[in-house]
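Structure record follows, encoded as structure tokens.
As you look at this complex, bear in mind that one protein chain is not there, while each of the others sits in place.
And now, chain A:
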Amino acid sequence: MNNPMREDQITTDPAKPAQRMRAGSMTFAAMPWVIAAFALLVMPFVFTDNSAITIMNQMAITIIFALAYNMLLGQGGMLSFGHAVYAGVGGFACMHVMSNTDFFAMLPLPVLPIFGGLFGMGLAMIIGSFSTRSAGTVFAMISLGVGELIAACSVIIVAFFGGEEGVSGDRTYGMPFFGVEFLQQIEVYYLIAFWLMLSALLMYLFSRTPIGRMANAVRDNPERAEFLGYSSRWVRYYSFIFSGFFAGIAGGLFAINYEIVTEENLNTASSGVILLVTFLGGVGFFFGPIIGAIAFTLLQTVLSLQTDLWAFYAGTLFLATVMFFPGGLAGLLMMHVPAIRMGKASKLVVPYIITLIPALIGILGLAALVEMTFHFRHASFGDEEMTVFWTTFDSHTAMPWVVAIGITVVAFAIMRRMLPTLKSAWAEANAAPKANASSQANSSSQGGAA
């Protein structure tokens, strides 16, 4: 009896946001996925050399792992310090399947990651049964303890973890998959790309299911969720199991790609890296960890070729993220959505250029000083020449220091002078909706009260 009235109301007011969103929520937004799939297909034609494909493989594996990690951190509000364990165990499981040559000869390689997933999931079922009792500090501490415990097991249970040298194998012993034996990097690339698309899609769809929605609810307010009929603990447990599965898939792909898995794959350092990657990308949006994984892998591979200090810069970036933009890179991007929607984003272009270029020069100047300090302290006697930004000089003379400090100081000074311009441009680009929204809220709360 309520229904006809309600439908009436909706059809008579097609401009209602409710109506629009309703139509939107019914259709699955396929476009981003099509674009992503296409990008994955053509990437090897753009970046053809082997080292680029190696980097992309690593990137894709990290993306899956980071997305799995964000099922806990971003979607479920669980901060884990030991999630590499599930990826690592998945990797070891796949390595052992590979070593079992009779069985492996009957198994097409693309199916192998499922074993990683199942082992990761199985372990998550055991650990999660007690660790998901509560979120917060208790969960974090248990995850850390379990992480250390299993990392320690790797030197004790040598049969499974292979001791210090780990376990290695040969992926080409698998049953040929439509004639493909995965001898070349490019073949492995497409295998990983396939699993990346599949895992990302499944993880996205998971977030749209009742249990996925309740994961958000439990993250926001576990007690309220209990009073809606859901046990917070079971909701967390489900998220944990699924996250373990996809972490295991990532581990399996690692095993296929590198053909060796060691203790390093499951130790606390690896767990820390995935937390860093996910947070850097942004935990608040589904695609955040994807951006984080891409950015971090580039830092790790490209930057590490340029400088020994890459981890120092990655750490600084992480610190800056936590302190200044806790929404991560994804949050930084999404901040601009209101301005873009109103078509006022163009107002920001010039202020951005005049502020960010000096800022970039200043940061590069600082980096040069860091490099010079490092070289000054560590250069062997007689080898006092160094090259920074295509410039070769003697780090033990005063001139380069004066120049570097001068450039840095001047660049930051210019940036500071430009900041007010950027701030006012930002306010202008975002002004209208705020004024609008607050006036709307006022009028309606009055209306509601009347």
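Methods note: a residue touches a chain if its C-beta (ideal position, glycine included) is under 8 Å from a C-beta of that chain, and two chains touch if they have at least 3 such contacts; residues count from 1.
Methods note: contacts and distances are computed from a predicted model.
**Student:** Missing chain, UniProt name, options "Multisubunit potassium/proton antiporter, PhaC subunit", "ABC transporter ATP-binding protein", "Carboxypeptidase regulatory-like domain-containing protein" or "Cytochrome o ubiquinol oxidase subunit III": which is it?
**Tutor:** "ABC transporter ATP-binding protein"
**Student:** Identify the residue among A:227, A:324 or A:390 that touches the chain left out of the display.
**Tutor:** Missing-chain contact among the listed residues: A:227.
**Student:** Pick from A:212, A:328 or A:362: which residue touches the chain that isn't shown?
**Tutor:** Checking the options A:212, A:328 or A:362, the one contacting the hidden chain is A:212.
**Student:** Which chain A residues would touch the chain omitted from the figure, given the whole complex?
**Tutor:** 2-3, 6, 9, 16-18, 21-22, 25-26, 28, 205-206, 208-214, 216-217, 219-221, 223-231, 234-235, 238, 242, 441, 444-445, 448-450
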